[in-house]
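What follows is part of the complex, with its chains left where they were.
Chain naming follows the written order as A and B, and within any one chain the residues start at number 1.
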Amino acid sequence: MSWNTFGRVLRMTTWGESHGPAIGAVLDGCPPGLALSEADIQPFLDARRPGQSRFTTQRREADEVRILSGVFPDANGSSRTTGTPIQLMIENTDQRSKDYSEIAQTYRPGHADYAYDAKYGLRDHRGGGRSSARETAARVAAGAVARRVIPEVAITAYVREIGGDAIDDAAIDHAEIDANPFFSPDPAAARRWEGLVDEARKAGSSLGAVVECVAIGVPAGWGAPVYAKLDADLAGAMMGINAVKGVEIGEGFQAARLRGEDNADEMRPGEEGKRPAFLANHAGGIAGGIATGQPIVVRVAFKPTSSILIPRRTITSDGEATEVSTRGRHDPCVGIRGTPVVAAMMALVLADHKLLHRAQCGA
Amino acid sequence: MSWNTFGRVLRMTTWGESHGPAIGAVLDGCPPGLALSEADIQPFLDARRPGQSRFTTQRREADEVRILSGVFPDANGSSRTTGTPIQLMIENTDQRSKDYSEIAQTYRPGHADYAYDAKYGLRDHRGGGRSSARETAARVAAGAVARRVIPEVAITAYVREIGGDAIDDAAIDHAEIDANPFFSPDPAAARRWEGLVDEARKAGSSLGAVVECVAIGVPAGWGAPVYAKLDADLAGAMMGINAVKGVEIGEGFQAARLRGEDNADEMRPGEEGKRPAFLANHAGGIAGGIATGQPIVVRVAFKPTSSILIPRRTITSDGEATEVSTRGRHDPCVGIRGTPVVAAMMALVLADHKLLHRAQCGA
């Protein structure tokens, strides 16, 4: 089944193929009266935009967003959301579809090509069509709007690890994240990664990455105790990003190696009366599916880019043995440009949960 | 927002508190004509049932399921699904609610108590109420029905690791899983875990676990390319199980440390004509959100049980500092009894996707 809508009451529907005329997202259910213009969205798209350093794909897309609906000037002439669907359209401008002619009939290992054909029988193969990571530009645009819905929350995403080389937790400095081409909060790691990624790119290979995202300011109470758990929705959101193979909340897999007394986030009376002061945050800000008021911490594993120059054995759609090396212009490490996408999905999940919480509990 | 329904077209709605009169699940959208009686469901509940060894909680629940609707005898007298909602009810019989009186006003670290109060303002505190892992009995019952929907698929779940002590992959023998109280496929690990879990239980502590689940027989094509990705739905399903903090598909986090050429699942022509023979399964059976036909492999991290005897610092609902040690009867390692729950969620996700695929693609 095709299913291109995300969210329960704040609902994003994306559309478009990598090499079609445009891609976009319709964001429905957004509260009215929020200040919103294209200039509020563009910086987030620019952060994800390709071609900004030698460490990302050289496809040159302007990625200019147009808001086609859902905003209107208020009495002061300030563009505001009206509560109707917000159509965000991004035209595709730098397609080199001919790069893809040879893969029309060849299944690239690690890509959805074979599974896609098994499902639908035909596909727009150019650049992966609907399966392209280009679809995530629409998420980033919608995520920028979602941030307007949750002004109380600050979301930060960064790369923790590339090709197995991790940052030093003691060196994390959020101010550094935008100062290097890797979204690294540790400048020393960023310098090491230059070499790593260059080597992989020149070798026609690719590297994986681990991205971490932290949301501060989420009030205790957002979430739900059973099938719309905040952590479950985040896990689904993150695993649904192209190339992601693992998701952790708080301690994640490490929690399975702790004893109960060590994993407990003990509490002391907080400054504001009844609100607790937590002594630890192993839980990553979520207990029983509901936000505790602590920072929400999610980690996401990106596999290495599947599009590589090193030839791999595969078959054609006719079942013949062949080899494929993916030309075209590709990211040597998709996790890097995946970072703003992780932040966007965090924003979309949290905004949806804010509205859900308000629906049931009234505030 | 409360949200107690899981699934898109095969939809499970669970209800009930740990110490109320009963819990249950309504399974809606099930195809008609499937043979189904209580005897088909009970073995799965028995596998999850507490009190079967000293390594699980000593609460003694019969966990007998009653089918209150949705089945009817066919012409041969065989009980079959009718296509209407299947109500599965399990009465609670061994409540010792007084065990919980002292936690009515005390927030247990690691539990949802505080977050829950912040959300709803009041809660049935007895045994965790709706947040209790007892809710997962309803999932296991519904999962047993879901298995009927996907007879082409074989699902196996087992414990890979307890307290950091992992099985030997070379020793995996699925026939061993039900022969020890830990769902261990490696009998040597099971023997080691006896000592580990006994020690933790006697110390009033608890241990975490990693559970792995494999589904064989899923046809290439189930799943969806964007927001109902099979891996995203599995991640949401698994992260939504009580005490889970991490989910991996295939290589999972390890994929982030592989190079592209090593992570590629190369293909050779398969025996049946065009169907490929994969030379590896780093992807865990899912590419671009769609099943490849290879075994689907998911790993899930359970934190150590939060209910422990070792006292932890906390606050009361009035904001006073106190300590809490959770008496009552608890699992020293919730991951063990979580294993049948992981398998049930796998069955529910796959059955839903079978029907979704059929809706759009007709087969």
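The rule is short, and it goes like this: a contact is a pair of C-beta atoms (placed from the backbone, for glycine too) under 8 Å apart; a residue touches a chain by one contact, two chains touch by 3 or more.
Being a predicted model, the structure only gives us computed values, none of them experimental.
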Given 2 placed copies of the single sequence, how many copies form the entire complex? 4
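Here is the rule we go by: only the chains that are shown with their structure count from here on.
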If you average the CA atoms of chain A and of chain B, how many Å lie between those two points? 26
Report the residues of chain B in contact with chain A in the complex, numbered from low to high. 1-6, 8, 14, 107, 109-112, 114-116, 118-120, 130-131, 135, 161, 163-164, 200, 205-210, 219-229, 231-240, 242, 244-253, 255-261, 263-270, 273-276, 279, 282-284, 286-293, 301-308, 310, 312-315, 317-321, 335, 353, 356-357, 359-361
